[in-house]
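What you see is the complex with one protein chain gone and the rest in place.
And then chain A:
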Amino acid sequence: MTDIATYNFAYLDEQTKRMIRRAILKGIAIPGYQVPFASREMPMPYGWGTGGVQVTASIIGPDDVLKVIDQGADDTTNAVSIRAFFKKVADVAVTTETAKATIIQTRHRIPEHPLTAGQVLVYQVPIPEPLRFLEPRETETRKMHALEEYGLMHVKLYEDIAKHGRIATTYAYPVKVEGRYVMDPSPTPKFDNPKMHRSPALQLFGAGREKRIYAVPPFTDVVSLDFEDHPFEIQTFDQPCALCGAENVYLDEVILDDHGGHMFVCSDTDHCEKRREDGHRGHLAPETHLASEKMEPAQ
């Protein structure tokens, strides 16, 4: 920490942070609208969360408590590195507990523990444009957003049903925000879509490579697109978490050996640990008393 003085607080210079905050404020004022911003080079490659890191860096203060998750886990490379980064450049407190965090930067999950007012969820977004794979021209997609021409989005869902008999989109499932803008919720599983609806927490989305920021203010309607005869539904799992026995949570499949052995465990590691500390047990949970034991999902 000796050479920390060479960096500004939270890495970015103050002018950059102001620019990003202006983009964030505009995004909050127009829920779901993608605000262009002058994305900076960050000391990490595109695709590793440069957008999310810039958003976090612009809103974080010395009193904040930061949690970073990657696919729900606090202990994967990306999450550990980003947490260490902010510990170093902003000297903030970090945590893995959802309830204690004021800012949660996430890659592709929303924590199972309900978010509360005052918390900020920062998403890392690879491709912010939900229409991109249907319409490659940016000029045209911006016009479609401006004129609210979203028929094409349903064409994609139609194709899903025609090909697979149901809406087969399982992540980055398009949503309509406050009845106006169609938005890509980033590649979170559609399991998490209902959590965005009228969430008390502020949700910010940063796409570094694509240079876009968008936002969902607290208590905003976020509705997943669907057909009347093929309504939106989330994934369900036919067994509980093998370690903590939780039901109605999003599970990851973990391969155990070379002989087809596998188990389903909570994707949200913090949630799983909390439940085990409270004495919940899944059918594959070790017998020993665990307190300090960490689950290590295969990555």
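Simple rule for what comes next: a contact is a pair of C-beta atoms (placed from the backbone, for glycine too) under 8 Å apart; a residue touches a chain by one contact, two chains touch by 3 or more; residues count from 1.
Please note the rule applied: contacts and distances are computed from a predicted model.
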Per UniProt, the name of the complex member that is left out, chosen from "Nitrate ABC transporter ATP-binding protein", "Phosphonate C-P lyase system protein PhnK", "Sulfite reductase, dissimilatory-type subunit alpha" or "Phosphoribosylformylglycinamidine synthase subunit PurL": "Phosphonate C-P lyase system protein PhnK"
Full-complex contact with the absent chain, from A:Val65, A:Ala99 or A:Leu152: A:Leu152
Residue ranges of chain A at the interface with the undisplayed chain: 143, 147-152, 154-156, 158-159, 161-163, 226-230
